[in-house]
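Only one protein chain is missing; all other protein chains are in place.
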Amino acid sequence: MLNDEQRRAWQPVASSTDLVARHVFAGAIWGQELALWRADDGHVNAWENRCLHRGVRLTIGVNLGSELMCQYHGWRYANRTAGCTYIPAHPADAPARTICNRVYPAVERHGLVWAALEGTVEGAALPELPMDGLVLRPVPVDVPPAEVEAALAAEFGRDRVRWLVQPVDAGRSIIRGVLAEQPAEPLPVLRRWSARLGRLRDRLEALPRPPVAPIPPELHRVDPALAGLPEPGPAGTSLRLRVARKWPVAEDVTAFRLAPLAGELPAFQPGAHIDVALPNGLTRQYSLTNGPDDTAAWVIGVKREPAGLGGSTCLHDAVREGDVLAVSPPRNNFPLRRDGLLTLFIAGGIGLTPLLAMARTLHLARLPYHFHAFARSVAHLPFVDVLDGLGDAVERHIGLDPAATTAKLEAIIGTQGEKHELYVCGPTPFLDAARAIAAAKGWPDTAVHFEYFKNERPRDASNAFEVALARSALTLDVAPGQSIVEAVAAHGIHIPTSCAQGACGTCRVGVIEGAIDHQDVHLTPSEKARGDCLMACVSRAAAGRLVLDL
Amino acid sequence: MSSTEKVELDPAIRDAWHVCAVAADIAPGATAMHCLFGQRLEVARDAAGRPVVRGDGRVLPALERYGFIWTSPGTPPEDLFPLPGYDEPDRKNVVTGSVGIRVSAPRAVENFLDMGHFPFVHTGILGEEPHTEVKEYAVAIDPVADEVVATECQFYQPRAAVGSSGGAKTEYVYRVPHPFCAILYKTSPFDAVRMDIVALFVQPVGEEEIIGHTMMSIIDDRSTATEVRHFQLTIFGQDKPILENQRPRKLPLDPRAETPIRADKSSIMYRRWLTSKGVAYGVIPAP
Partner (left out) sequence: MLTLYDYELSGSCYKVRLMLGFLGLPHETRHVDFHPGREHKSDAFLAINPLGQLPVLDDDGYVLRDANAILTYLASAHDPGGRWGFGGDAARNGRIAEWLGFASDLTGTIGAARLHDAFFHDIDADAARAGGKRLLRILDEHLWFQERQGAAWLAPGDHPSIADIACFPYTALAQDADLDLADCPAIRRWHDRFKRVPGFTVMPGVFPARE
């Protein structure tokens, strides 16, 4: 229905003053409705006015400052990218990363907000307008745009006021005017023009004309992967990010601020990590520490591990500000529930990074949480400035020996209150201790959430077994020393992986039949006991054969 | 409400019974004007009190069931779908009100099947943050009755029924026995075994314009009919602005039109069921 010119033309859709804080403004171009909202960081979002879950208009939703919430099911969409960050009906799941509302390019200039149905901000061709002109009160008119333009030219000429007619629909327009100069007393001038335009509107609307059919909205189909029930898709290190800043945040810990070369970063959820491809050929996983109000660049914290394989030392020593790194889109195997009555975060050392992103999310949403940060010394505690920003919710536990650490964990964890959720991250012994205490105090598995940085358990890949792939109708052998991921890859079936050691959870695969030898540290004991999924990078058949949902 | 344009009806809709009036509104001897599928209808009663419906220049089939008068533009089955429990003598059967809404009939039915919106749309009554989780439930087509059935549904509700005094985990069973009707069975606060019935009967005034009729059949000897109606109309009044802001107004049956999640299993099943029956009225058919 729309032609190319209608799609590509930049139209004024609001006055800058229309987009006040924590408000969602209703706009339109040629029958296509827009939800316009300004985030707390000043960014102007112009989205299709339709939540792609069940089609509800986003203009009845809520501007939460860094996210827009749909009124129907409380889905949250991130500032800038419109990526879905939270689905309350499934609080334990990370939403599929690719659920994104439709975003239109928008810029703010000369006191007006401009948008186009197609194109890019960089290519925006805007009319020349006076820099410091006075933007008049916009006046909507139920008359076709071309008629309004002709009437404005005939009635007022073009000398004093620059007229812009926003085509709301085939039969509806908004008159926007910009006065070349700021008068000394703008108010009487604005009143005079508002009255004049009101009279013109009444006269034009009273003219006889055949009814004009509205232009139907263009409904774009969603990605086929989203039409079914969402599964995380494969992701390579496809992003190119510049190290915008590198700075020490604690003894042996360096922070990196990674900014996009152009455009916006994809949406992420608290708990998400990225794979970073390093100049020395290694790939390492790092959690994002950002809160939902901080989406312009990602911040990771890297601890120097002199005994490691050289990933962290490479980042510390070789990577400099200005360097470009290859990075994967964020993946979230450590999702944050937001339906707890109290959320307890327990962080050991550098394990604080994913929990920081989570705490910042709850902090902004004013949901109750306590944050316990353990560190060897004050100098070893990373991101102190961010912790300070969280205020009273944070408690620091500095310089405790193993016995004192255990005693402190006992005291903090206690018995589970109603709908309390526990999130733990840190070195393996610390994490093991916290989980053991929670289990001993009767916390159910489902309320204890954890993420290991690495799998330090002994692993055994010495057996051979057979796997049957139910959906691919394929049976193949896994040889000693070979992982399931490697075996199926040889047959052209790609299982997304990240850490390759059974810690991160990216390579989770459904198991339909067979006894599993779980060798990962990602799944909870009850998930392992259920036997309906495994980590394909390390786990194997306990005996005989496995049927996988692949 | 204004009538809308006449469209060709698909056989599944043409030959079904459709609600067209509240039985109590049609007094003997009186005639009331109603609207169905964009056509004016005259609804009256004969000397024996039986409903008489005229439309399209002829007498249409008519039936009185569950507090409403039903008719059909085509050749309907002998009787309407059954509603087990409705006739139990100790139940309070209340017609809880009819509201005009600018939406298609299937969008309204789908909303009725949806639990995920309770904390956000029916805040403090049928749901409340942070209790937002939709637990796994089962949904299937009953091949004998040819209806969509969702079982093992449960949700935390601050005030699930008019007689409830506090929050409780409420169990639900949903039935869709008719493209434009849905029935909900839910835990009764006064009976450990039997369940309260809430029914939504949608009168398609046009493709994008309906009258939503609701009826409750509950085991509750304390609440008055006014209280029951107040409760149900509050719920319905809260759904109305959501329904009127859904775009498109017709229900899209293309699986790629919108993004479902696990909580939407019953809506996925309902959309597939409409497709399999060839329903074309009030929907955007799958390509």
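Residue numbering begins at 1 within each chain, and the chains themselves are lettered A and B in the order written.
Just so it is clear, a residue touches a chain if its C-beta (ideal position, glycine included) is under 8 Å from a C-beta of that chain, and two chains touch if they have at least 3 such contacts.
All figures in this text were calculated on a predicted structure; none of them were measured in a lab.
Visitor: Given that one chain is not shown, which residue among B:Arg107, B:Arg159, B:Arg229 or B:Arg271 touches it?
Guide: B:Arg229
Visitor: Given the contact definition stated above, which residue among B:Pro28, B:Pro61 or B:Gly237 touches the chain not shown here?
Guide: B:Gly237
Visitor: Residue by residue, what part of chain B touches the chain that was omitted?
Guide: Considering the whole complex, chain B reaches the absent chain at 1, 22, 25, 95, 97-102, 123, 225-227, 229-230, 233-238, 240-241, 244-245.
Visitor: In the complete complex, the non-displayed chain touches which residues of chain A?
Guide: Per the touch rule, chain A residues meeting the hidden chain are 14, 17-18, 20, 22-23, 25-28, 33, 59-60, 62, 64, 69, 71, 137-138, 140, 174, 187, 190-191, 194, 198, 366.
Following the convention adopted for this analysis, only the chains that are shown with their structure count from here on.
Visitor: So how far apart, in whole Å, are chain A and chain B when each is placed at the average of its C-alpha atoms?
Guide: Distance between chain centres, rounded to whole Å: 37 Å.
Visitor: Give every residue of chain A touching chain B within the complex, in rising order.
Guide: 33, 49-50, 52-57, 60, 71-74, 87-92, 99, 217, 219, 221-224, 226-230, 338-341, 367, 419
Visitor: Which stretch or stretches of chain B touch chain A in the complex?
Guide: These residues of chain B touch chain A: 115-117, 119-121, 129-134, 241-242, 245-248, 252, 254-263.
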